[in-house]
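I have a structure I would like to understand better, so I am pasting it below and will then ask my questions one at a time.
Partial complex: the chains shown occupy the same locations as in the complete assembly.
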Amino acid sequence: MSLSVDLRHSQGSFTLDARFESAGTLTALFGRSGSGKTTLVNIVAGLIRPNRGRVVIGDQVLVDTERGLFLPAHRRRVGYVFQEGRLFPHLTVQQNLLYGRWFAPRAGRHGSLESVVDLLGIAALLERRPALLSGGEKQRVAIGRALLASPRLLLMDEPLAALDEGRKAEILPYIERLRDETRIPILYVSHAVGEVARLAQTVVLLNEGKVAAAGETAEIMGRLDLFPMTGRAEAGAVLESRIEGQEEAYGLTVLRAAGGVLRVPRIDLAVGTPVRIRIRARDVMLALEKPVGISALNILPATVTELRSGDGPIVDVRLDCGGDALLARVTRRSVEVLGLRPGLALYAVVKSVAFDRRSVAPGGEGGGDAGDV
Amino acid sequence: QGKPVTVFAAASLKTALDEVMDAWSRESGKQARVSYAGSSALARQIEQGAPADLFISADIDWMDYLEQHKLIRAETRGNLLGNSIVLIASGAHAPAVAITPGFPLASLLKGGRLAMAETSAVPAGKYGKAALESLGVWTSVADRLAQAENVRAALLLVSRGEAPYGIVYATDAAADPKVSVVGTFPAGSHPPILYPAAILAGSKNPDAAAFLAHVKSPKMKPVFEKQGFTVLGQ
Amino acid sequence: MDWLTLSPDEVTAIKLSLKVALWAMLASLPLGIAVAYLLARCDFWGKSLLNVLVHLPLILPPVVTGYILLLVFGRRGAVGEFLDQYFGIVFAFRWTGAALAGAVMGFPLMVRAMRLSIEAVDRRLEQAAGTLGANPAMVFLTVTLPLILPGVIAGMILSFAKAMGEFGATITFVSNIPGETQTLPTAIYVFTQVPGGDSGALRLTLVSVAISIAALLASEFLARRAASRIGLS
């Protein structure tokens, strides 16, 4: 389902002026603290009435100030994971979780209490009241509450910020499944580039209330000029590939991208399934000759297309890898020593690969899975 | 057995009237009930259609008011009881005071206050004021008054020693051992203190007249006199 | 301890007082919550007027309030006549009138307590309930109301206590008819008006205080439970 936003809203000295379309089921809102992410989500949820503008999800108009249309929050059926929890203090965890159920139509329910409770590891907390929970426990209950409301649109404002890596690693695949299986549109706010790159089909980059960039995750994450905003450390490129085969013995899956063959931890998908993989610039090394006797599994021939140095000793290198763009991050010293320049043919040595099943057709045909080596 | 007779009576009559009522119930087997409150409140309620049969006021003015508005049966009106006002002093053994024209009340107060019921609204206060005026001492004590909501509150002030002297009904003074009656105001010094009674125009209870007759009957005389009232003959 | 023995009339007055105070409290509760909500949350034309109206019984001497009630709800009163004719509800000189007087006198106290609680509710929780599909009425019932329970309980006990103690407006409005409108406070009042009535007044005062202590303790217990459910303590 597509999400179309075209808004203008002022609060105090801050003005949100955002316009974007997203066809993806998971749209990431990305931007620095105070850039207007929560404000935008609140407008979509119906908690703020925008000064003017239009929000449409699928074929349902949520707001249209020109036509004087404003669907009240309780009729939007959004599941909103708030940045600050907002659990009901007078209800137990279980009652909090089931709150949205009372109001959701029976048909269209997805996710049972048990499965969500299991996923979030909150079975032991069901009888407690929120005041007695730890920060991360509260956040998990808030996620569960939104999921169990069987929403038609999921709004998640930094849902995983308070969680440890282990817990995140358990919840992320669930969100991916949700995205792919139920095809509920998700608007996802996060500061973690890794999360965004992994989950989002579309990224909207907000900067001081304005949309600095919006588009396919691959494109946005690969744009060197956006690094100051997307964060350098996590920058990378996204490649399209297909599953070529499985190496059962090693627990690896072989992928074929335009630039060559890649090996990644096992993906449980049929041969031929399209898969999107993300390769962080910092995980790519450049070699003039094809290295041998090396632990890295993935060595792709490539050509330098662009060099861009930031401040400091670092240079971002854009490569052409069989038609796809690849990013590598090296030092100025290496640029000089290796004589890197546009046009130079060399090898990209990729150590880690983050990947993500590319959704091909609506309706989805199986669980996605994800990993990070 | 018909509906009980409903009597609206001034609160100060409670002790006596309760006894009278009991006697009536015993004798006639009929019921009566009394709503005790301030005469003004009762009169206003009667004006607003209160379901009362008989009104016994502590105040001529309110009975007049009802009569003017044709709310009582004028022919049944009569003065039931009389009372007198006395000067009381704090303490059980205060020396008597001769209440004569121009008697030195102000100096007796010695800077203290004279406790009275409210002098423009409450009957006992009005009578006291009239008496003091006719005796020519009003102006000397007018700014030394402590005006209470009712006679009982005035009595309390003297009883507690908050005020050295006070003017109250003889009926109230008699019952309090912590005050002594130091003088009685001459009957001529103030308008007669009367408790008029009348059957109300709206009364449909046939027993009302009987009850009124019972109240007035000589048998009940001692009951009222025990409380210090003068029972007025017809 | 002879003076502690209650006369049948007094027992009647006690029962009546309880009935009157309970009804005053319960009957004014829904309206109290509604008015408190309006005053706390809404801006409308005439809000100040409503606010003044609610506070009036506090400001006016009770006798005046009682008199106004008599004028309005009495048999000859505009509203009184109407209610009598069309609904058969009579306040004048009935225990219902005593309850009305108690309710009116306690209303400002009840409303204020509940209003304070409503104003303290974190509206973001109500928003959250809204996003989960609850319409405004459900939000109120499932979120706001439970959260303001301590204030509701406080408002109820204030209203009850006031109705138990109310005398000026009651005696002015519905008089002091034994078995019908003679409540504890009016009975106490009459005792204070006659020589030798002190012990009677004291006796009934003790009863009145005992009842209110019981009510107060019950309310504290309930409020404590409500507060602990909200996680305030």
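In this document, chain identifiers A, B and C correspond to the written order of the chains, with residue numbering beginning at 1 in each.
Here, contacts are C-beta pairs under 8 Å (C-beta built on N, C-alpha and C of every residue); 3 or more make two chains touch, one makes a residue touch a chain.
Just so it is clear, the model here is predicted, and its values are computed rather than measured.
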item: Full complex expressed as chain labels with copy numbers, beyond the one copy shown; value: A x2, B x1, C x2
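Heads up, the rule we're going with is that only the chains that are shown with their structure count from here on.
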item: Inter-chain centre distance, chain B versus chain C - centres from mean C-alpha coordinates, in Å; value: 34
item: Residues of chain B whose C-beta touches two or more other chains; value: none
item: Partner chain A, residues of chain C touching it in the complex; value: 124-125, 127-136, 138-139, 142-143, 146-147, 229-231
item: Residues of chain B that touch chain C when the two form their complex; value: 6, 8, 11-15, 33-38, 41-42, 44-45, 48-52, 150, 152, 171-172, 174-176, 227
item: Chain A residues touching chain C - in the complex, by the definition given at the top; value: 45-47, 72-80, 82, 84, 86, 88-91, 99-100, 102-104, 129-132, 145-146, 149, 155
